[in-house]
Structure formats: structure tokens, C-alpha cells
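Left out: one protein chain. Kept in place: all the others.
And then subunit A:
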Amino acid sequence: MTVAPGTMDRRDAVRSLLADRGELLVVSGLGSPSYDVFAAGDDAANFYLWGAMGGAALMGLGLALARPQHPVAVVTGDGEAMMGVGGLLTISVRKPPNLTVVVLDNGHFGETGMQRSHAGLGVDLAALARGAGFTEVVSLGDLDGVAAFRPRLRDLDAGPHFVILRIAAGEQERALPPRDGVHLKNRFRERLGFPVD
């Protein structure tokens, strides 16, 4: 099966998705998704991964289970999501109602030279998520669709959602968030009211 290439600008798509974010907690996958989330507006409630490939969605699960009163979004790429594909099964059996996994799908490994990824070679990510058992699986190809979906990110009782943003492949200027993991951890926990000791 061939997946039609996406056309959305990734920065526009993520900026639209995260507008009016309220109490949303965000974990971003390494590479461009971390840059996109940072470019949309730095926030102590963002945790930018710079490594741990394949772990973003599971980090979101641990966070969502710990903070059921907060909506949690994982924003990652198709390559990162598929490295952790087993984690999608783990999430779907737990069914955290406050978690959304957002996958920026350009069908390529963007950070490493634009090699085609499994999604770009025909693996149907939406079918994978449906098969895993996600409550809702949505594939969005334009900014109107993103804006219409945006309020669902704040659901506390209807997830887990799985959202694919079909974005254009192509280089963007890098927007580099802080790389100090201890700093990112501490400011995130401070935002939630935990003492840094």
C-alpha cells in the first residue's frame, strides 16, 4: 500500500496543535519533533528528548499514569514511533484516557539524511495503531483538520488518541531547545509543584 506524501508544513502543524494548550504536558521525540515543539513556544511543561529513541510514547505513558488530572501529549516522528512500536501495544492495553500520541509522518528519517522510513516504504501507521487498540486513530492532512482536532488534546477521559499529522518532507531551520536533561526535568517538576531537592 502506498501512502500519499504529506503536504503540511511541520512547524505550522505543531504550532496549531499546541495553541491554547492550557494544562497540557508535552513530551517530544528526538530530532525535528523536539525542534518543532520548541519553535511553537518554549514551556516548562515541555520535556524535549534529545535521545532515548523509541521511548517517547512510553515516557508519555508513565507521565499520564502519574498525572491523571493533566492531559498529556507525546509529539514524535514516524521513525521514532516505529522504533518503539511495541510501546504502542503497551499504551493501548493500559488505555490512559488523558494521553494523545501525535506522530509527525513525513515518511523519512529527517535528522539523518532523509532516508525513507518504514512509513515512507508503505507501513500503515494508522492501521498499526488501530490494531493495537487505540481508542481513536485520526490521520490529518491539513491545518483545518489540525485546528479542529486541537480541543481533543485536552481530553481527560476519552483517550488514548493516536493522531498522525501528514507533513511534507524537507529540511527546516533548526530551533534548538535546551539540551541539559537535568534542567528540563527540574523545571518540568517545578511546574507541577514538586520540590527540586
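One rule holds for everything that comes next: contacts are C-beta pairs under 8 Å (C-beta built on N, C-alpha and C of every residue); 3 or more make two chains touch, one makes a residue touch a chain; residues count from 1.
Just so it is clear, contacts and distances are computed from a predicted model.
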item	value
Listed names "Acyl-CoA dehydrogenase", "Phosphonopyruvate decarboxylase", "4Fe-4S dicluster domain-containing protein" or "Sarcosine oxidase subunit gamma", matching UniProt entry of the absent chain	"Phosphonopyruvate decarboxylase"
Touching the absent chain when the full complex is considered, from A:Gly41, A:Gly86 or A:Gly122	A:Gly86
Among A:Ala40, A:Leu61, A:Met82 or A:Leu165, residue touching the chain not depicted	A:Leu61
Touching residues on subunit A - with respect to the absent chain	25, 27, 47, 49-56, 58-67, 70, 84, 86-87, 89-90, 93-94, 181-182, 184-185, 188-189, 192, 194
